[in-house]
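A short worksheet on the structure shown next.
Excluded from the complex is one protein chain; the other protein chains are retained at their positions.
Read from first to last, the chains carry the letters A, B and C; within each, the first residue is number 1.
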């Protein structure tokens, strides 16, 4: 479902979804072409969660994200060119090529740390919330992390403290393990948790939680509204588990565009949906889902959707060009920024 | 209440309680006299939990304990002399003077590690249980730890794994924070947990738990029986929270015999109970409580109780003598036992 | 100048910093361990209350991370880990989050956090409570490391740390608490990266850190009576390190003993020795000696602890071996 928001805002959410999807597709393409930018993770399948949640933040709210950050950064307004440049290790990247995909950080947008250590950002995000409280500021802190982070001890330590000190922090756990069993062989890992319901892990600490379908824009909007209100009212932390299906292209090594470059016309033309990955295109793909919902609600026509998409594609295209043409950093710059 | 056991066994439990109490009292006395044996922690107030639980173990069950270990070791049969020698850093101590109070370890009794790192033994104990399962042995593993350990991330990580792998481990959490508020100033710490009920921390993982009065011998016996049966039947871990009141003499620095050398006649002669610490003597002291219960049940007469006590005292006295007369280790032995 | 104890100097620095800047706060309050000086912390708590001096659960990785994240968002927290051995619980946050944040963000995220640890052999701490993790920390770039040894240095360095935008580890030692010395008035600071020659001498250089400076001064005083003039160099901070002061002393004496309380292998003394062996080689007249904690887990019994510790006897013997 769509949140009850004006058309412009819905369009904006949709635009962000497309931006993320087209960015990731381009990235996978660039890697195929032989770009060497280390192991990376894409946000395909989780776009709606990020697009809805991140735009609800105020400019001075703080955000913390993980190895699977591209969607979060783009959803909050990161420039695709500078992000891509960072992923390609270029001097013009957000981190001057020092971070890469694992640590890409548009600091000007209120991101404070992108940590590739599973669970690493959980205490950090609570810390920013602690700062807000101590300095009597209004900002809240949002912590984005995967289901796997709940297997790390840093998570419950932080839940305890965040609850004890009523910190204005939102724990947004993106559980992308749906459709996976336990971790298999050297496969990319899925949740390995004895807890049947991950949100119950915060219940003993008295932290309220919501379990939502992360591809349902209305649900994300509703859960975030509640959590933000709670945090801003000084009532303490909240936990949201946004469930999404694991995209088939998430491979242990490199993401693989198994489901193809997204064809938005599949949203209204079922005949275009191929037999392979039919579930994905019909039910799980959040970009196709929100396209259908927007059509049905009459916010945009088919043509308008395709037009928006081509705008987005050309924006991404410019970003790709910018990143490709950007220079590599000066080797000597490796010795800068060790200390402030 | 007393467990439904033959008189001899009840007497044995009682004897262990007395042994622990008299040991700790002597230790505090020795420290007063100027013994220098580092910071130590006593088990006063928790005797019944240890005395009942430890004697239920089979010889090849494995046990892991903490900085507050004296009671556990003695309850499972440690020699007071060798334990005291260890605490005094003597060559005849269980660890040849290398461990001291914090790491005292009668290995021959199935203790594998005494860790003074809060939470340190929790994964270790699950590990011994894993070994039992892997090697298709019957032994179970018991993990003794305080309420504070639940604030460490190692605890939930282990609960998750122990549950997932159905490990034969018993988590016996001795919550001695009753009667304390949150940790105060530089006071000895009490539980600082947002969870109102500590046992609920294991519930999400599907680990069954019991909350019991740790001074109630029958309750300890019942909870341990269930947990042992479960573990031996291959049904996985169990969690027991044994609640006791914090003994007034637990100081941040050195334990202080604020409640005096225990006068067992207070068990039947209320008139002897002084105004100060009345609650302790009347309600909280597990040794006085079990004395009263034994009297009431007719297992032992007043005289028999006092006789047992004086036997115990003389045993402790011998231990003290042994420890005092034992030699210090040869300085060169510091360089032995680094590797097996 | 006023003479006060090291512990008082630290407490003064904390008190003044908290008065002057509402962003300065403490997470954890065992700054003075269980020493008698912990009354100083009680006084600070009285003065500033729990909103500024926050007691915490036993959750080192959580608290270190919260301090780090708070620093990223503009607070200037001092995270008190107390016994240094338990910074291991916080290791991922200290060495992999706090230390890396500024660099890996390309200079965007500043982390003005201080981690306070009480390191070293304290008598009976045994294997699990006696660590000196400063060598491991030095191997994690991005952290500043201060190890004051006098009241004036303690106050002046702590002030510098509090005003720094970088994560700093305050490597403290409870055996220093009662050391007395003159402390200047006013808002003086001791800059990082500036070593101090704690005693001038011409025969042998003793490079020592933290409590080992005190031991080295004792040995120097004793040997001076015999005509052996020992120079005691105290780097005061490891990151940044004042190599020049060390190398200048070695250039003068040609003989050097490095004294340090870490375990020997890859300890602080190893690094200082390696620097001298590379950059001060031409002035060396004798092998570089190290006096360190032996590569042995710390035993409990005092006689054993002593056997593995960098004691005055061992420092003295090392110096003598270079001048005989």
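Operating definition for what follows: a contact is a pair of C-beta atoms (placed from the backbone, for glycine too) under 8 Å apart; a residue touches a chain by one contact, two chains touch by 3 or more.
Quick caveat, the model's predicted, so the values are computed rather than measured.
All shown chains touched by the missing chain in the whole complex, by label: A, B, C. Of the candidate positions C:18, C:41, C:75 or C:99, contact with the unshown chain belongs to C:99. Across the entire complex, the residue among B:2, B:75 or B:161 in touch with the chain not shown is B:161. Among B:21, B:72 or B:98, the one in contact with the hidden chain is B:98. Although one chain is not drawn, the whole complex shows that of A:49, A:115 or A:222 it is A:115 that touches it. Counting the whole complex, the residues of subunit C in touch with the unshown chain are 85-86, 88-89, 91-92, 95-96, 99-100, 103-104, 126-128, 131, 135-136, 138-142, 238-239, 241, 262-263, 265-271, 273-274, 276-279, 281-282, 284, 286-290, 294-297, 299-300. Contact residues of subunit A toward the unshown chain are 36-39, 86, 89-90, 95, 97-103, 115-120, 148-149, 151-153, 182-186, 189, 192-193, 252-253, 328-329, 331-335, 338. In the full complex, subunit B touches the hidden chain at residues 62, 64, 93-99, 103, 105, 107, 112-115, 117, 120, 122-132, 134-135, 139, 141, 153-154, 157-158, 160-161, 164-165, 336-340.
As a convention for this text, only the chains that are shown with their structure count from here on.
Here the CA centre of subunit A is 42 Å from the CA centre of subunit C. Inter-chain centre distance (subunit A to subunit B, centres taken as mean C-alpha positions): 48 Å. For subunit A, the set of residues that touch two or more other chains comprises 153-154, 157, 160-161, 164. Shown for subunit C are the residues in touch with two or more other chains, namely 56-57, 59, 61-62.
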